[in-house]
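Coming up: chain A.
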Amino acid sequence: MSQARTFPRGGVRPPDRKSLSEDQPIRKACVPSFALLPMRQHAGEPARCLVSPGERVREGMLIGRAEGPGAANVHASVPGLIREVLEVVLPSGARTPAVRIELDGEFECTGRPQTARNWREFIRHELLERIEEKGVVGLGGGQPTAAKLRAAGRPQLLLVNGVESEPYLTADHRLLVEKAAEVLTGAQIVASLFELEPAQVLLCITEDRRQTLASAHGQAAALGFRVEPLAARYPQGEEQQLRLALAGGLDALVLNVGTLLAIYEAVVWGTPLIERVVTVSGSAVRRPSNLKARLGTRLRELVEDCGGLAGRPERIVVGGPLRGFAVADLEAPLTKEMAGVLLLGRGELRARGSGTAGEAACIGCGRCIEACPWGLRPLELYHWIREGEPRELRRLGLERCTECGCCAYVCPSRIPLVRWLAGGRWL
Partner candidate 1 sequence: MLNLRDNPLLLYALGICPALAVSTRVDNALVMGLLVLVVLMGTTLVMAALEPVLPEALRLPLALVAAAGLVTAGDLFLRTYLPGLREGLGIYVQLVAVNCLLVGRTETGRRRLSEAAPEAFGQGAGFCLGLLLVALVREVLGAGTISLFPVGSFSGTLRIGGLAEQPVRILLLAPGAFLVLGYLAALYNRSRS
Partner candidate 2 sequence: MSYAGIILTWVFANNLVLNQLLGLCPFLGVSRSPAAALRFALASALLMPPFALAAWALERLVLVPLGVPFLQLLVLVLLLVLPLLVLRLRARRPAPAPGIGWYLPQALSSCAVLGVGLLATSAGYGAWSSLVAGAAAAGGYLLAVVVWSALRERLDRHGVPRPLRGLPIALVTAGLMAMAFLAFDELLFKNLLG
């Protein structure tokens, strides 16, 4: 097997702490009594709400039409009565209209025999149409998949991104263990969209998980796909870092494992994106597990599904520990781009015995420069932002920052560099 490949510079090696939920098979979460579906579960503008309070909706029915760039359709994840349309604040801080559906009536999609369609019959246009209509978005970054595929031009490589380099998160890992066939079929669908040879499709997994993913590995080889082991470094799982590690100049399309599964279900079974696998983990939850839950389920219900809290969590994080958002309560609903719900205990905010402390002055140690995968100088950017000098920020290349968090992760003065650098864009 070829030596593990990786991106050229920077990056950090956080403790992966995936052992908490790595071996837990994907479990179906119980259906919520109330589903709160935000109109904005993607990168772009909120979708236009098509329903009003009092209407009845069927499971999988379209309740929000995508409008404008970066928007995607939103479907009802449970059948029932629209109780109200209200404004909610998402964990990311964005305000968006949302629909509250009270569970009522029988399920039409789940538990009923579905007719599988042979995806090879569809022509390219129909495939894209079907993906877009079913509201499929990238489960990593929330970008509408149909738009991404249309804008991909003529890629020479398709990278199946199973790296998942953020600690705690094991959803993609479990998908590769249990649903490798469906994921790889999704990859075949996308490969057919761009007439790619099987050899041009790469399954990207980290080197240390090659044994546990032996079955997926075998199935990929059977289909003629290549398997590329990558170093377990953060942010290897990000699109650009994968291209830097593997593409070597070729034009590569990167798709997350969860997204490919959604594509498969949308194209073959016609089911809209109303469910996703989410990792509920951390020392403050009694039984960390990977739940296949309905979108709109409250985080509180997800945690109760995992045996409830085991002591007061120090911090609740939605998404990964390095890029996720801290939330004050568990009222937020599950949305398309949430990969994890982490209830972190006292000791978990530190990696390997480093102290937690308030923000101190920058001592110019240069660790953030070594950690930055883009070769930027976070401390110089930080100082110029504090002094308010946009001209210097352009000269130093602030626009190349992808807010991966490596600089803030290694900063001994615990300066929230990501917040400062993100703020710097508005100068």
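Selection rule: all candidates are chains of the complex that A comes from, given by their letters.
Going forward, contacts are C-beta pairs under 8 Å (C-beta built on N, C-alpha and C of every residue); 3 or more make two chains touch, one makes a residue touch a chain; residues count from 1.
In this text the structure is predicted, and so the values were computed from the model without any measurement.
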Legend entry - Complex member in contact with chain A (any copy), out of 1 or 2: 2
Legend entry - Contact set on chain A toward candidate 2 in their complex: 380, 383-384, 386-387, 389, 392
